[in-house]
Every structure is written in C-alpha cells, then in structure tokens.
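Only one protein chain is missing; all other protein chains are in place.
Moving on to subunit A:
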Amino acid sequence: MFCFMVEMERIVKANDREYNEKFQYADNRIHTSKYNILTFLPINLFEQFQRVANAYFLCLLILQLIPEISSLTWFTTIVPLVLVITMTAVKDATDDYFRHKSDNQVNNRQSEVLIDSKLQNEKWMNVKVGDIIKLENNQFVAADLLLLSSSEPHGLCYVETAELDGETNLKVRHALSVTSELGADTNRLARFDGIVVCEVPNNKLDKFMGILSWKDSKHSLNNEKIILRGCILRNTSWCFGMVIFAGPDTKLMQNSGKTKFKRTSIDRLMNTLVLWIFGFLICLGIILAIGNSIWESQIGDQFRTFLFWNEGEKSSVFSGFLTFWSYIIILNTVVPISLYVSVEVIRLGHSYFINWDRKMYYSRKATPAEARTTTLNEELGQIEYIFSDKTGTLTQNIMTFKRCSINGRIYGEVPDDLDQKTEITQKKEPVDFSVKSQVDREFQFFDHNLMESIKMGDPKVHEFLRVLALCHTVMSEENSAGELIYQVQSPDEGALVTAARNFGFIFKSRTPETITIEELGTLVTYQLLAFLDFNNTRKRMSVIVRNPEGQIKLYSKGADTILFEKLHPSNEVLLSLTSDHLSEFAGEGLRTLAIAYRDLDDKYFKEWHKMLEDANAATEERDERIAGLYEEIERDLMLLGATAVEDKLQEGVIETVASLSLANIKIWVLTGDKQETAINIGYACNMLTDDMNDVFVIAGNNAVEVREELRKAKENLSGQNRNVSNGHVVCEKKQQLELDSIVEETVTGDYALIINGHSLAHALESDVKNDLLELACMCKTVVCCRVTPLQKAQVVELVKKYRNAVTLAIGDGANDVSMIKSAHIGVGISGQEGLQAVLASDYSFAQFRYLQRLLLVHGRWSYFRMCKFLCYFFYKNFAFTLVHFWFGFFCGFSAQIALDTSYWTFINHVFIWGSIAIYFSILFTMHSNGIFGIFPNQFPFVGNARHSLTQKCIWLVILLTTVASVLPVVVFRFLKVNLYPTLSDQIRRWQKAQKKARPPSSRRPQTRRSSSRRSGYAFAHQEGYGELITSGKNMRTKNPPPTSGLEKTHYNSTSWIENLCKKTTETVSSFSQDKTVKL
C-alpha cells in the first residue's frame, strides 16, 4: 500500500510511535473493499466498460447518434445498455457494502493497548507497529505480535491456529526469558524499549527471523516467539505482546489470495463467439456496402427523380461507406446485448433454485444452501477437479472412541449390514454412565459387555483402561463448576482419555512426578518414573510408573506394527487374534492403536534409569543413546489389546466421494494436518483403498530429492502400466477412458499420490511443476498434507493453469480462503464458527455431502438450460437479423429494415422473457389506434396486426411453416435416439425395460471392506510434550513438590525448551513431512 520504498528489513522500537512513524509502516486497519462513495462510479464504470459487450454497445450507441447512418433509433440501444450497467453496478455496490461492513466490524474490535503506562481500550485499526498490547484468554490476536510475557510460567502461552492452518490442537509459544520477567507490570512494560530488526512482511506462516536488541544485548527471535493475527489465545489468562506487523502486513492478510473476478467457461465461450460474430457482422456490412455502391452507380442514379441526393452525398462510394455503418447498426442484433441480460437473469433464477433446495438444507443447524455468487451456476456442471479441505469439511473434527479389543475380545458396537445396525441403535440404549460423577455427557458407547467386564473386575480390562488413563500428555484442569476439563494436544488422546474416564478410570491431575487417577471410585496416585516420549520413528509412547503397591510398570501405546515387534513371545495367540481385530477396525476406517504393558523389576529399572541419566548428561550422541535405552526397556511387552478411534466423517462423505468419482471428478485433499491423519481420512472415505496398485509418497526434503522421488514415481507408474497393459485390465478400463475425452496418458490401475507441504514447496518450483502435475493427474487420488493456505491456492492455480480444467475448492476455515478464492468455484461450509470461508466463497452450505447435489443436479441442469438457451438465442437472433441481409438485395442495399426492429428489439429486451401473453398484449397495444394517435411517427404500425391476422392466407402459411420446421427436428431426434443413442437415452430405455420387468429392488450396500491398513494412529501433537510434562514447566504449581530420589531434574530451567526447539528442528530435517507448518 505504501510502497514508495522497498522495505529491506523492518526495524521496530517498542513503545515509541514517533520513531516507528519514520518508516511509515501500515497500521492495523484492513480494507478488503474495492470502492468508496466517491470512487465507486468512475471505477465501476471503467471496469464495466472493459467488458467486450458493454464497450461494443457503447460504440454502437455513438454510431446511432450520427443521423446520416442511424438506421435505428438510439433508444433501442441505450435502454438495455443502461439497464445492464445499472444492474451490475447495484450488485457490485451491495457486495462492496458488505465488505465495508465486515471490515468495519473487524477494525472496530477492541484491544487493550499500553499507552502512557496505562492500559487503554483502543480499536484494532488504531493499533500501531511497536505498540504493546494485552491479550486475554479466548481473544483473537489483533496483529502479529512478539510475545513478551504471559500469565503462564516461563512466558508460555497457548494459541489455537485454526484460522491459519485449520489445525485445532493447541500450539505453544514462549517468550524470551528476559522479557517474560516483565510479567504484567505495566510500568516496566511501558519502559520496555527494545528494538526488533526482522524480516519484511511475507506470507510464510512457519518462519520468522529477527533480532531483539534490548539492554545492550541481542536475542535472536524465531517463529516460537511470534503470535500471529488470526490466532486465538487459549488456556492463558493473559499475555503481552509487541506489534511487529500490523494490518495488511500481517501474515494472515499476506496469505489471503486476491479476490479475482470469476467467470465461467460459458462466459469465455460467449466472448469468443461474440468476437466471431462481430467479424461475421463486419463481413456482412462490407458485402452490403459494396452492394450498395454498385447499386447506387448502376440502378440508383436512374431513380433520382423520386429521391434525389442531398448536397454532399454525390458519390456512390461514399453512400456505400455510410451504408456500411448503417448495416452495422441494423445487424447489431446478431450480437445481442439482451443476451447478457437474459443470461444473468437465468443465472439469478438458478441461484434461487439452489437457495430454495430443501435437499441442501441442514436442519440441525438450520442452514440452507446459499448461492453467494449468482454468475457461476452452469460452471458447476463442468467441474473436473475438487480440492477439499479435511478438517471440518470431510471430517467433523470429533474423535470418538468407537471400539476396542481387550485380551482378544472385541467390545463396541458390531457393524453388520446397514439395516441391522440402525436397528441396534434404535433398540439399544447407549451405556448409561450416569452413575459416575465425572462423565463426559457427549460420550456414547453402545456395548454393555465392557461395562459388565469392568464390574466383574477383569484384571486385563482394568489394566487396559489404566493405560489409557496414565499414558498420555493430557493436562487436566477444573473449571469453576468443578468439572474436569482436559486440555489435549491431540484429539485422539482426548478421545482415549475421555473413554477411560467414562469407564471409571478418571484421570484427575498430574504433577511432574505423579499422576492421580480415580479407579472405580478410589483415588490412586502413581509415581511417574519416566516418560518415554513419542516421536515419528518410535511411533509409540510409554510411561513408567510405580503404583501404590510399589510395583514398577511400563505402560505403552503405539502403532501396532512397531509394538508387535516388541512383544514377549508368549503373546503369540493373543497377537494373532488382536491382529485380526485390528484389521477389522482398520477396514472400517478407524484409527487403531495397540496397548501393552510390562512389569519391571525394581533393580533393573534402577540400572536403566542410571543409564538414562548418564545419557541425558552426555554431550555426544545424546539422542542416539537415549533412543537406544528406550528401545532396551520397551521390549518383552505384554499385549493388552487395541483401541479404535473414529475421526468422525461428516455424514454421507463416502457416498458423495464415490458418486463424484463416478462422474469422473477428481478429488484432491489439501490439508494442513499431518500426513498420517490425512492418509487415514483418505482411507476412511474410500479415496485410498487397498486395491490401489501403488501409493506414492513424496516427502523429499530439498528440490533434488523431490525431483528424484517424482521421477521414480513416474517411472514406476509407466513401468507398471506396461506390465498390465497386455492383460484384461485394459478391457475394463477401456470404456471408462472412452468417456474421458481428454486423456493425456492411458493409465491403467489406480494410483494415489501423497505429498507433504515441505516437498510441495519444492515441487511447485518451475522445473518440477510439470512432473508433479503429470504425476498427480495420472493418479486417482491426491492428498497434500501440511500445506499452508497459500500453497493450497498454488496447487489450485497449477491445475487451473496447466490443465485448463474447471476447479472447485471446498473448505470451512480461514486457511481455505485463498484456495476458495483462486479456484473457479469456491464453496464454503457454513453453519460453523468462522465465517471467513463462507464470506469468500461462491456457494455455501452446511455439509460436504450437498456437493453431490450441487454439482450433479444443479450444475448439470444449469448447464443444460444455459446451453439450450444460448442455442435458441443465437438461432433466434440470426434468423431475425439475416432477414435484413437478404432483404438488402431487394431494397438497393439501402439499410431499410424489413421487419420493425424497433419494437421487436424493444419488446425482446425489456418485456418478453418468455411471456407470449405480454408479447401479444404489447403488440396489439402498439398496433392500436390510440397509441398511433399519440405517437404517429414512432409507432406507425397501426392496423398491421389486424390486417394480417384476418387473412386466411397468413394462417395457412403459419401452419405450413410450423409443420415444416417441426418435422425435421422430430426426424432428427427420432433417428438420433435410434441410431446413436446417448448414455442417458440408453439409461432411460433401460429404466423403462426395468420398470416393465419388475419393481426395482434396492441394492444392498457393502459396508465391509477388507483392509490391511492399520496403525493409522497419528499423534497429532508434537514431540517434546513429554519433556514439558516431566520438567513441570507447564504446570501452574507455584511450589513444585520436592523431587524424589529417582526423579531428578537434569535439565536446567531453560534447557528443556532448547531441547524442544532442537528436537523440532531435527525433526524438520529428518521427518520434514510433519513439520512444515509448525507454529
């Protein structure tokens, strides 16, 4: 906005507005609106006359104002033109009004700013760079802030970044220790005069580089210390931050793609057609002009007695020149302005049909579907690619504990055939947990057997639930009503802990050394001896606790593939049984997790713990040594069972995905979530299946690796192709390919591509882009995980640009906005908290499944109707206009009209939109005596209708014309249906035959899928939380309890956080796929 100077780096001084004003940084006001009252008219008119048609009609209007060549009165053009322009202008104005409104609402939000050592309420728009502002719990962050201090110990604070990347789990931020000491002391904060030198505004959500200079020392700043606009502060009662980027410079705003004027392919087709027709019109004009010149010199000059020429009209060439322009005006109806008006009206009608559709009304949230853009309806029928967000769109973002297998026995509802299942749910009451005091009321479980087993006191079941209650990173908190609230870093864990809680194993509280749970009514405190944290290679997590009886136990949960290798040989029978169960769970698309324990010998543990302490103290190869020790102790495990958590899909997602892919629409999932989660959802909604020939995972860390992986995948694909191309697979696929008009390469078999954001960033570079696109388009399913909002938009742009395909993006959150904006059609999921996606979208509805109806019903119908309308419209205009061309040969090419265009067009444009009644009433009015009496020169048609309609001859001609026009069409259609039936004809015929044969029987859907897919357990939280817990840094206890002899804190007060950072950076290098967006 203020780009008079290229900013190389940003220098911000805290609490010094004067100093910062020198740099003219953007303030915190945002405006997404396009016009204001003064600029509206000129800008809007300028925009509108950039449209070919409007400009053309403006030229025509000017031509018509020249009396020498004006063969039609000027108002035949100006009325429709003004109408079109006003309609569009009104629409633009209302759109912009709403943008103004939402801008105002955001700009006027209040925030507390530290001014003159006092906290003052200030509107968001008045917040300046360098200001220190105070945030409270559950508040939106007003600008990109450098975190200075917070209510939590060590300057920690938690933020939810759903608006930015769609992830709902909490992220931790921590202030520099020097600044966190400032606390909530406003005087000290007001004296804070640090200078931040940092990067210029950019759109990278996961990177920040800067240096804080304060009190003669320099501190480096990274992304961990920055809170971005759009985040929400959680679980932190207050925090202070210094504004670094404000308003349009914030990363959120930098990530919001530009609003583009969206047009449909029909629009583009119409523009080309109009250009061609215009050329055609010029040709006609030239032919007629030449004709006129010849006629005037050959015949015309003999006719001068009756019609002499005025002065200055002496040459036949000049007459021809004038005739050219006259004919351009007369024949202008081949390029009809009413086309645009009518098209807009039809689209408006279709939008209303969408708004009115009861089948797209979500009663639970009382949200009807809404067509927010009225101009894109027919494009809905042309979609080839759908880009979908995951969280909130495909899934409900609710994790539920569905089933479990304990000691070889399955608990939880038994999904049989669909009908039976509903029966069960109707008959069977959910398990009643109301006896327990601490239950989560939303939790439902339909199997009473588990409850009975607990009551019977089955030790394995108890142990199983104990693991769930002990082995996790959940923090507990009591709210004002005394209810337990769990703060979870990943929703999976939340589901498991909540399940244990409902079955009577209630996780109450934890300290760095103890975990207190309530076991069936009795409080039990376990000593936490060690916490073997999760990471991506281990894919498991363990705790070592000492129970009140003094036994030391290792409880472990993790991916079954990993855990099964660590089992004691005696588990063989149970293992195979559990393994079967796991397959079953995975087949239903549940996320599975194996649970195991190990009894530890006191002496053995002490030895091990000693080694661990040594390893921790070591400077060299510390991590390797620790990992080795973890491996060492996590063996000879005893299997308890497995859990199955459902990442609940939205209703009807599977069916919708299936029917959309039947319609040859490709669905790409673009998510900010982790790879495992994304893949799991891919399996859950049948986008990925075990029948797939291959699933390529691109997780390269740099450009070279990515290119190599892409190349390999491509080779692999074409190699496999060659292998199967001789087989009978070809025959199966053949029909499908025939339907697909644009098949670049014949790919047999189903493939899937999974690529993560980090690799995507490299893959989107210019030279690899094509490889990526080719590969992706050959795959049936594409899943991109860990992508930033802007990358989502880039992927959409890529497909749009190089595939020339019509794209649709669907999402629910602010992180989908840029994707929604850049796709041909953006769909927002409405009825949820955030409105950004809906506001940016073209269509909005409450459920993903309505996409099916929107595309396959509304889109198809709109497209059909629009095509029919256009065909008819062009036909009508040509038929009408070419009469004048033909008549030119009889009237000396003098631009006399054969039919009364003036009233014809007038009626056509303004009144008759299909209404013959109106047409005739106006026709007769215009032909009436009265109107002739008033305007004898403008309406000289008196008696035409009466005279012609009383002649028998006319009626006979009308009859004959009707017969002669209708019959060829009937012949054509009859023969077409018989000789070259289309697919729908065949289906219709087939349906007819079916109806005759027998009443239709409902097909039984197959719910069971055999699947080998397992262990989709995705710890959606970061590594390092274990350390956070054992170090006790995130506990709010003022006086940490005395450390036991076993549990000695080896890390000094800040080392754990350095460890955390180090770990995460290491993970970036080794498992980069999961860390691209790490806030």
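Quick note on the criterion: a contact is a pair of C-beta atoms (placed from the backbone, for glycine too) under 8 Å apart; a residue touches a chain by one contact, two chains touch by 3 or more; residues count from 1.
Going forward, contacts and distances are computed from a predicted model.
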Name per UniProt, for the chain absent here [options: "Cytochrome c oxidase assembly protein COX19", "Alkyl transferase", "Glucosidase 2 subunit beta" or "Cell cycle control protein"]: "Cell cycle control protein"
Sole residue of A:Leu662, A:Val957 or A:Ile987 that reaches the chain not shown, by the stated touch rule: A:Val957
Absent-chain contact - pick from A:Trp214, A:Phe321 or A:Phe353: A:Phe353
Selected residue (touches chain absent from view) among A:Val317, A:Leu835, A:Cys891 or A:Leu949: A:Cys891
Absent-chain interface as seen on subunit A, which is shown: 71, 299, 302-303, 305-308, 310, 326, 352-353, 355-359, 361, 363-364, 366-368, 861, 887, 890-892, 894-898, 929, 932-933, 936-937, 940, 942-943, 946-947, 951-953, 956-957, 960, 963-964, 967, 970-971, 973-975, 977-979, 988, 993
